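As you look at this complex, bear in mind that one protein chain is not there, while each of the others sits in place.
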Amino acid sequence: MTTAPKTPLTATADGPDLPSNWDRWGADDELGTLNLITDEARARGAAQARTGRTVSLAQPIHPTPLVSGPFAPAVRELSPVQQLMQYCGNAPASADVMLVTNHHARSTHLDALSHQFRDGWVYPGRPVAECVTPAGVRHASTGAFAAGITTRGVLFDLAHDGPLPPGHPVTSQDFEAAEARQDVRLEPGDALVVRFGWVHDIDPERPLPGISLDAVRWMHERGVSLYAGDLADAHPPLDPAVPGPMHRIALPLLGMPLIDAVALDELAAVCAELNRYTFLLTVAPPRIHGLTGVPVNPLAIF
Amino acid sequence: MTTAPKTPLTATADGPDLPSNWDRWGADDELGTLNLITDEARARGAAQARTGRTVSLAQPIHPTPLVSGPFAPAVRELSPVQQLMQYCGNAPASADVMLVTNHHARSTHLDALSHQFRDGWVYPGRPVAECVTPAGVRHASTGAFAAGITTRGVLFDLAHDGPLPPGHPVTSQDFEAAEARQDVRLEPGDALVVRFGWVHDIDPERPLPGISLDAVRWMHERGVSLYAGDLADAHPPLDPAVPGPMHRIALPLLGMPLIDAVALDELAAVCAELNRYTFLLTVAPPRIHGLTGVPVNPLAIF
Amino acid sequence: MTTAPKTPLTATADGPDLPSNWDRWGADDELGTLNLITDEARARGAAQARTGRTVSLAQPIHPTPLVSGPFAPAVRELSPVQQLMQYCGNAPASADVMLVTNHHARSTHLDALSHQFRDGWVYPGRPVAECVTPAGVRHASTGAFAAGITTRGVLFDLAHDGPLPPGHPVTSQDFEAAEARQDVRLEPGDALVVRFGWVHDIDPERPLPGISLDAVRWMHERGVSLYAGDLADAHPPLDPAVPGPMHRIALPLLGMPLIDAVALDELAAVCAELNRYTFLLTVAPPRIHGLTGVPVNPLAIF
Partner (left out) sequence: MTTAPKTPLTATADGPDLPSNWDRWGADDELGTLNLITDEARARGAAQARTGRTVSLAQPIHPTPLVSGPFAPAVRELSPVQQLMQYCGNAPASADVMLVTNHHARSTHLDALSHQFRDGWVYPGRPVAECVTPAGVRHASTGAFAAGITTRGVLFDLAHDGPLPPGHPVTSQDFEAAEARQDVRLEPGDALVVRFGWVHDIDPERPLPGISLDAVRWMHERGVSLYAGDLADAHPPLDPAVPGPMHRIALPLLGMPLIDAVALDELAAVCAELNRYTFLLTVAPPRIHGLTGVPVNPLAIF
């Protein structure tokens, strides 16, 4: 498999100045900004684990039965996970299968870099048809996360005073204000955890706040390795000319993996209680290769 | 839901002396031996994280396409995970669903306490029909693991000299020899990781070695919170009168969760290199309630 | 596979007098009352096809997307069929998979004889464990319908004057009144189509009418080969001592296949228009072996 000729970003309609890591770690790279988790960054993370107190950043998922009808109640709203209890004959055991929608607005999941394309290219400039096939993903899939992710996590609690206003564009100023307020500095290789105080819910009356392109540039400059937020991109877009800065720019151009729909209320409470906004963050998706994304249960260990 | 009258264990055919925790943490308990992970145990685990070097204990899973036929190659052997790439219309994105066999001999997965019954009772003495329903598990499901598991892990590398012999019964002597050889002592609340040097493969010519009832008693006395092994129960059973000490005694009577089919070669190599057989162990299954088991990617953090 | 010793029906709690075909067509029989479709019966059916005017007896099924979330709307009520559109790469084609709940109250489906057991025995007296396995049905599955069913169909329109009253027990008198009113006589090997004027809907305020044991005896005596109805068994049971005469007696004891939840309004209108209550009935399920039931689209050809 040869590397595709890369689209010169300067030639795209996006203009020449979008942040990009396409030329940074080689044409075969699948890790993207996870490359920033150096030994030093990892040690900084490990140093955060002191008492072992652990907080889950995942929303609970209650599966719906894979079948409705005579043997199970009818479903009102399909869960990210459907479950089917399995006939075991006479074994003194129970077992089941589950059907998982990997990208689901109410499931805490990690997006692989192949999840979003940029002008027909997958990070770092490979043609979609080479990467994404009917039989699974061949480049930049969840296989890149097989060994787990371990680094220091930093929470920016933008909702310390209550949820962000509808439609609020999160900018670098919000981030730097959080650093000052929380007395913490995000270092290269850290994972950035952002709390909006929202849950994802499409409601035309309440536009979702979201990360601005300015904030993406800041993450790029500061060396964020991984983004996790209760929200990410605004809906409707903050700027229709540049929709989805996290999913359509940070993911495919920076190669920054993204954890959608994390649950941050408990984390914020613990950080406030300890007056400490840093922790060891571990992300350990089931070691399944070839997916475009996968549910995860990120743990913050204090 | 009221608590079922408990079967007095002394009245079972197993005899009065099988180890049990049914009366230890209350009739509603769903954590079992995870109750042993006290603040002290958790801090002992956190103290193991120093450099942040991380080893995955999961076997890689390569999904097979959920459909064969014109758009994907025919399958020769079904993977624990089947994947279906999803039509996204004209979106510049890819997405997929996966169908997961939660209990699969080649998948690293965490068994919930409801996975195995004892004489028709689920830990700690609740009737199966109350706990396991066609629409999912109501008691002692994976919901008990929602917040993740964090504690100290201890590797007993029984295969330091090569794989254990076929049919070898692992006893308390093997464990104590490992403690002496590795200069480590398993403390209450620790997770026990046992390396046989095998991968699970049913082969009538090569009986699987396995954990003996004696070794289960030892785990009970020493306060193991969680078991993870490249193997667990022998096949065929070591003692036909007491088949499956891990799945049929430790799981339903002690309430000890079990991680099947972990991959331990890399962990053993790192432990040997560092001459350190303890680490921070994190287990963070997707936060899905109501399952009988779930794939996991346990991480050993040094 | 040897034939299991048969439970003498006289020894069951049901009493000695339940109708049964267990001793009629041999211990290996999988066709049950379909054996009654002789060449003569089949020719009687063929003779009904004159103009070729065709009426479907199936309810329409509108699938729900197998995944909800960003690419498809959330589901309010799960359909008998879930559908997933399949990524086809760049092919100028679309394809899909479907997940089918074979027994679903709102799906027109044909029950295989293994669908219901009698005191632990499958028709005609084989132990359940031998017939129904975790890997599929080994005896009396949908495999028995592989070649399709073709015979004369006779509609008894019990709802010619409006839906039957709630809880109404359909008896042999109702059937004989229909024969007289419609000037038709059901002959051995005919398929019996019964219109209650209801759709299946569990509603505690409106008890479902249903087929009585008396009516089952009548079908047995008259040689009905196949039953199809907009309803079958009452809910709650007409007689709690003998619940479900169609599913629990006719199916497992007579070996009479059953089509649940057929749609009969159009058929009744055409029969009334033509003043003809007989037609060629064809039932042609997808030729899939080993199932407990399967959706069908029965056609009445005039």
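Per-chain residue numbering starts at 1, and chain names A, B and C are given in the order in which the chains are listed.
Operating definition for what follows: contacts are C-beta pairs under 8 Å (C-beta built on N, C-alpha and C of every residue); 3 or more make two chains touch, one makes a residue touch a chain.
These numbers were taken from a predicted model, which means no experiment stands behind them.
Colleague: Out of C:19, C:65 or C:229, which residue would touch the omitted chain in the full complex?
Modeller: Checking the options C:19, C:65 or C:229, the one contacting the hidden chain is C:65.
Colleague: Among B:18, B:31, B:61 or B:99, choose the residue that contacts the chain missing from this document, as touch is defined above.
Modeller: B:99
Colleague: Taking the full complex into account, find the residue in C:39, C:161 or C:205 that is in contact with the omitted chain.
Modeller: With C:39, C:161 or C:205 as choices, the missing chain is touched by C:39.
Colleague: Kindly note down the residues of subunit A that lie in touch with the hidden chain.
Modeller: 66-67, 70-71, 84-89, 91, 94-95, 97
Colleague: Extract the touching residues of subunit C with respect to the undisplayed chain.
Modeller: The list for subunit C reads 39, 41-47, 49-56, 58-63, 65, 71-73, 81, 83, 85, 92-103, 108, 114-118, 120, 128, 132-137, 143, 146-148, 150-151, 247-248, 280, 282-299, 301.
Colleague: For subunit B, enumerate the residues touching the unshown chain of the complex.
Modeller: 64, 66-71, 74-78, 80, 86-90, 99, 101, 103-105, 129, 132-134
To be clear about the criterion, only the chains that are shown with their structure count from here on.
Colleague: What angle of turn lays subunit A on top of subunit C when you fit their CA atoms, given in steps of 5 degrees?
Modeller: 180
Colleague: Using mean CA coordinates as chain centres, what's the gap between subunit B and subunit C in Å?
Modeller: That gives a centre separation of 45 Å.
Colleague: Using the average of all C-alpha atoms in each chain as its centre, how far is it in Å between subunit A and subunit C?
Modeller: The separation of the two C-alpha centroids amounts to 50 Å.
Colleague: How many Å are there between the centre of subunit A and the centre of subunit B, using C-alpha atoms for each centre?
Modeller: 28
Colleague: Using the touch definition from the top, which residues of subunit A touch two or more other chains?
Modeller: 71, 99, 101, 103, 132-134
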